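Down below is the structure, laid out as structure tokens.
Every protein chain of the complex appears in place save one, which is left out.
Then we have chain A:
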């Protein structure tokens, strides 16, 4: 393989570049990025960056020394428009083409938006530019903020806005936020964090539309209410960036379909991060984006699946001064046992808690709130189980 092109210059794209060099690829390395920025870390955008405690230079994922060592051609500020898998060419929006032997798809996901025109004061929070714009708006003085969507981005953003002194309301269409991630019982516990910090949480109600002519003035709810708003943050999930691959021979369905080694049906194309549907599931988690590239690059360089991603899903979220950490996979019907700390009527107890999700007598997932040490121990135990399952029963 003489040329490898990584499409996507974010977390998983950078990790793929590192892996290519670490695994001995010494050919031409091209990295295409839609944003004009070198790779940066997104998790702080909704937290410390928004609240002003982290600056842009602290978001950088790489430095001059490392980029020099990677010896890559960075094509930034340009979007990929197509992938000609037969001709092995990546076509860029500005008409340029990159002839390549191998491709790592790392185009991530884009924030879902509300239908309709764009009003000033309405934001999504996915990219550095999104966060810059929102931070500037929030800096104009105390405002009425409505956050649409109570998922992780919504909750973190609401928390940051409340911390900056804004009046915040979160609107969640489901009866409770975070149920798919945490299950109903634990989602209810975490939802209490909003109330505790004076943020109003309106659930079970959708958004009918936004009010305003040039600038947003309010949010119409499907139950007939209107919430006044100077700033609206739309946190209703993200869609994998696959539209540029339509017309290629790759199978697309809520992401690029891959086997459990991040390999697509084409031996010279692998996918990583938010855009990759690996072994039947797609994760929009930092940890997946950093763990998949090692396996993907091994398989890309081998031209077939030698390794599989075998990790325990893990994500974390910081909301209202509490750190929520979750590892494993839960399903409806799992029983939840509290093993550390306590849960009160008002949400997590003073010192947080650790909860185990059990199915058939086995721990399948673990949730920690402000219990990093106990959580770490439990997460390592889960990982150990998975590794043991990976060992063939008969050697």
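Assume contacts are C-beta pairs under 8 Å (C-beta built on N, C-alpha and C of every residue); 3 or more make two chains touch, one makes a residue touch a chain; residues count from 1.
Quick note on the criterion: contacts and distances are computed from a predicted model.
A.B. asks: Per UniProt, what's the omitted chain called: "Electron transfer flavoprotein alpha subunit", "ABC transporter permease", "3-phenylpropionate dioxygenase" or "Acyl-CoA dehydrogenase"?
C.D. replies: Answer from the record: the omitted chain is "3-phenylpropionate dioxygenase".
A.B. asks: Among A:40, A:286, A:320 or A:357, which one touches the chain that has been omitted from the display?
C.D. replies: The single option touching the absent chain is A:286.
A.B. asks: Give the residue, chosen from A:253, A:304, A:337 or A:373, that touches the chain omitted from the document.
C.D. replies: Hidden-chain contact among the options goes to A:373.
A.B. asks: From the list A:44, A:235 or A:328, pick the residue that touches the absent chain.
C.D. replies: Checking each option in A:44, A:235 or A:328, the one touching the absent chain turns out to be A:44.
A.B. asks: Tell me where the left-out chain touches chain A, residue by residue.
C.D. replies: Here the touching residues of chain A are 15, 18, 41, 43-44, 48, 58, 61, 63, 66, 286-287, 290, 316, 323, 325, 372-373, 375-377, 380.
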